[in-house]
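I am attaching a structure below and will ask some questions about it afterwards.
With one protein chain removed, the remaining protein chains of the complex are shown where they sit.
The first chain written gets the first letter, and so on, giving A and B; residue counts start at 1 in each chain.
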Amino acid sequence: MGEIQLKNTRDGNILQRVSKVLLARREASLVILLAVILVPIVFRSPQFLSFTNIDRIINDISILSIVAIGEFFVILSNGIDLSVGSIIAFSGMASGMLNEAYPQVPVFFLLLLGTGLGAVMGAVNGALVAYGKIPPIITTLGTMSIYRGLTFVLSKGTWVTAHEMTPNFIGFPRQSFLGISALIWMALIVIVVTYYFSRFTRSGREIYAIGGNATAAKFVGVNEKRIRFMVFVISGTLFGFAGSLWTARYASAVNEMATGFEMQAVAACVLGGVNFAGGAGAIPGVVLGALFLGVLNNALPVVYLSSFYQTLVQGMIVLLALVINTVVDQRKTRKLLEQRRAR
Amino acid sequence: MAEQRDLVAKTRLIQETGWRNALIELFTKWEVLLGIIFVLMVLFFSNLSPYFLDYFNLMNATFQFSEKAIMALPMIFIIMCGDIDISIASIIALCAYAVGTASAAGVGTPGLIAIGLAVGASAGLVNGLLITGFNMPAIAVTLATQSIYRGIAQAALEERAMTKYPAEFGFFGQEFIPGTMIPFELVLYIGLAVIMGFILHKTSYGRRLYAIGSSPEAARFSGIKVKKIRITNYMLMGLFSGIAGVLLTSRILSARSNIATSWDLEVITLVVLGGVSINGGKGTMWGVVIASFLVGYLKFGMGLLKLSGTIMTIVIGTLLIIAVLLPRLLDGYKNTRKMRRQQVEAALQSAKA
Partner (left out) sequence: MAETLLTIRELTKFFPGIKALDNVHLTVRTGEVHALIGENGAGKSTLVKILTGVYFPTGGTITMEGRELNFKNAIDAQQAGIVAIHQEASMFLELSVTENIYMGHHLRHPKTKRLDWKGMRERTGELLKQLELAIDPDTLVKNLSVAQRHMVEIAKALSLNAKVVIMDEPTSALTTREVEDLYRIVRQLRKEGKAIIFISHKFEEIFEICDYYTVLRDGQYIGEGKVADTSTDEIINMMIGRNIDHMFPKKDPNIGDEILAVENLSQLGAFQNVSFSLHKGEILGFFGLVGAGRTEVMRTIFGIDKRNGGSITIDGKPYAPKGPHDAMAQGIGFVPEDRQRQGVILSMSIGKNITMPQLSSLCHFGITNAKRELEVTKTYGEKMEIRAAGWHVDADTLSGGNQQKVVLAKWIGTNPRILILDEPTKGIDVATKAAVHEFVSQMAGEGIAVILISSELPEILGMSDRVVVMHEGDVTAVFDRKEMNQEQIMRAALGETKEALHG
């Protein structure tokens, strides 16, 4: 029985050892890949690694990280949420309009409003998926247009511009605390809290169980409906929170905001090694995936590509990541079979 | 004594429910329900607006939904097999870009059509090959190609619009069949619907679609070339998106990168509303055709009532969800009835014995 253990990483030469670690840890390979694409970029434009630019990139990916983490929980449960952009838009629009109408309302409550609305919209998605048994793709394809439509209804087609909002609100993401902007702090808090949740709570682990093997999860007493409902509430909450931050950071709330953002969220997850079939993946990978996308978006101008290339490049990267994930998985299965045979 | 009375009551129950069952069976049939809703909708709008039941208006309104209805046809095949394609709106953008660019370079109308269809079919083929070749989830792959196809158009067109087309190119999307008041688009749609309906219901290809959707594994074990059929479906989807792309470009004589956004949603809604099961293996061409006219005229009627496009978006999204939810409830209702009857029959049998 004993010899079936995976071969020890201490075997082989250094190169083999490194590649083994890389294959085993998705996060590590992503860091290396990031370094590899950074080299030519920095070579070309040294100011890419300047403090201001790094600060900008990290600020840029703060919102993406929060959103990607929301999407992560849904994909982890073997679902998908396409209503990302629409929830962001509705929450963002609502916070912006509240700020415009009642400038005296503190920023905290604006964030709370966006987050709460997001939670409600997520709960609707979750109820339809968990209790109405509608496949996530159909549910969120439908609510994607419903929430976007409701955003128009809410705003009556108008938008909220920077000078209609209070400096308090649109200034707070840039407020610095201990040398780090409030926006980054928000993202860090979300990352830490969700990491703790996904790693150290029963509910968090039960998402892995449902996504990995729903039948088996039921056998050990996991309440499938509760978990499926919960992941959409979590994702909605995070999207709503991100919506309020979005309005503040970009100092405007327009009806079309965050259109197609689901793509970036999914991209960060897929890059971070989250399995589309559910049950595998972790928060650090997702954050690295978001970081990777952020660097890439910022690097486009350096390689003389206009921002119009962003969609195309992202699509290509997701496809590439998907193919690599699949091929690596198939390799692993094959290897396992060979091992089994070798016994 | 009491037992005997019980038995008599139960026997009567079964006899009585005979014709009621038949009626319930008929009225819980999805196509029949859709037809009834369609009639109710026509009555509703014609009461509210005098312009609704006007022949010219009714014909003219078809311009607004023929292209989507055309795309719903191959989408039936895709969903029937348990697949999905959310890249179709982007394929339109890609086709429109290709057609617009070719036109600007001086290509004539037949060439433009050929280019549109070829680009569409190739984009669909790429989807199909990626999904079946690597065995990746259709939703993930088409989400990625959605960005890629539209991304190509975006990178190439940026904010520009291609607006130069040969004079006769406008015929396909704007004109009526000469001498009649019937739009070319509508005739094309009906023609294609007849062909696709024939394929679905009267050919071995169609039968195999049902087989794959019902049980991909049993289909494979029966010698059906599942991969080949799925790839063909995606290619057809691309081809029809190409047709829709040509028609749309011809209708608005302009190609921008943001063309046809969110059409994926509407097309999938038509198919699901038409009664095709999202899990595959169930549905008819009739249902989808009725659903296409239903949604098309619903939007037209709402337009007459001066309801904004936003409300329509909400309605479409809601329709999609209801269309999936309702059959579930109906099935549940049918199953409980069936169970009850089985129980009564079993009780009767044991009582007799």
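Simple rule for what comes next: a contact is a pair of C-beta atoms (placed from the backbone, for glycine too) under 8 Å apart; a residue touches a chain by one contact, two chains touch by 3 or more.
In this text the structure is predicted, and so the values were computed from the model without any measurement.
**Q** Write out, one label after another, the shown chains that touch the chain missing from the document.
**A** Counted over the whole complex, the chain not pictured touches A, B.
**Q** Of A:49, A:216 or A:327, which sits in contact with the chain we cannot see?
**A** A:216
**Q** Quick one: which of A:258, A:280 or A:312 touches the chain that's been left out?
**A** Reading the full complex, the residue touching the unseen chain is A:280.
**Q** Pick out which of B:210, B:234, B:263 or B:297 touches the chain that's been left out of the picture.
**A** Answer from the full complex: B:210 touches the omitted chain.
**Q** Mind listing the subunit B residues that contact the chain we can't see here?
**A** Against the left-out chain, subunit B lists 202-208, 210-211, 214-215, 217-225, 281-282, 339, 342-343, 346.
**Q** Give me the subunit A residues in contact with the hidden chain, please.
**A** Residues 1-2, 4-6, 196, 199-202, 205-206, 208-209, 212-213, 215-222, 275, 279-280, 332, 334, 336-338, 340-341, 343 of subunit A touch the chain absent from view.
One rule holds in what follows: only the chains that are shown with their structure count from here on.
**Q** Distance between subunit A and subunit B based on Cα centroids, please, to the nearest Å.
**A** Centre-to-centre distance between subunit A and subunit B: 31 Å.
**Q** Which subunit B residues qualify as touching subunit A in the complex?
**A** Checking each residue of subunit B against subunit A gives 84, 86, 130, 134-137, 139-141, 143-152, 154-155, 158, 261-262, 264-265, 268-269, 272, 278-279, 308, 310-311, 313-314, 316-318, 320-321, 324-325, 328.
**Q** Which positions of subunit A touch subunit B when the two form their complex?
**A** 80, 128, 132-135, 137-139, 141-146, 148-150, 152-153, 157, 259-260, 262-263, 266, 270, 276-277, 305-306, 308-316, 318-319, 322-323, 326-327
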